[in-house]
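Down below is the structure, laid out as structure tokens.
Complex shown without one protein chain; remaining protein chains in place.
Now for chain A:
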């Protein structure tokens, strides 16, 4: 899958400083079409910042981004969206007092014109929202419900549904399974496999290392704002990844049981 000559995403030399903190220091990232990349690292390693740079929510101090071989500069999330880069944020980025359909379509609501005045096409929004959700196997009884009345898992489903439904070419997911129940985690992983088979490139940020081995093609490890390692999934194991994340030999119990079958 990675043999295609033009990368879907190619970020080089990306740096970002917040005051005294160098959040990203000369970070690179490449992503082939249809590839699933696991981005891991401890808290504060810069995973979220790097993904926000790609989604246009954070503007880097230095570095270049190429999408399908063309250099781009994202000044806002709207620019990244126009380039078909969608992101599921860790905090879900939902508006609590807006209904389910309204959140799914936020920022790109369908229009209808009444006497030349552009109005929201609420009927189309609700119909298409139902279709979008059922295509992804998400059960929401009523798309007119306010998001504040939904459970954590349902909210997460809405956030993922929003990102996956608008023909993305790159889908970034920051801790998409953090608030989910067992069956829901399975559904998200299944969704990742489905969209990557359709040629969508996925960046998955997660602390659940076992998930990486179920869906990823490649893993990139970050440490204190730098890339420190890259592994193809078939060449590594959980213990190896844990050691790379913490930056030393780490006899963690969470990795221990892998020693027998792994290395």
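Following the convention adopted for this analysis, a residue touches a chain if its C-beta (ideal position, glycine included) is under 8 Å from a C-beta of that chain, and two chains touch if they have at least 3 such contacts; residues count from 1.
Following the convention adopted for this analysis, contacts and distances are computed from a predicted model.
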item: "Glycolate oxidase", "2Fe-2S ferredoxin", "NADH-quinone oxidoreductase subunit N" or "ABC transporter permease" - which is the UniProt name of the missing chain; value: "ABC transporter permease"
item: Residue of A:13, A:69, A:118 or A:199 touching the missing chain in the full complex; value: A:118
item: Interface with the undisplayed chain - residues on chain A; value: 55, 57, 76-78, 81-82, 87, 89, 92-98, 102, 106-109, 111, 117-120, 122, 137-139, 141-142, 144-146, 148-149, 153, 157, 183-184, 186-187
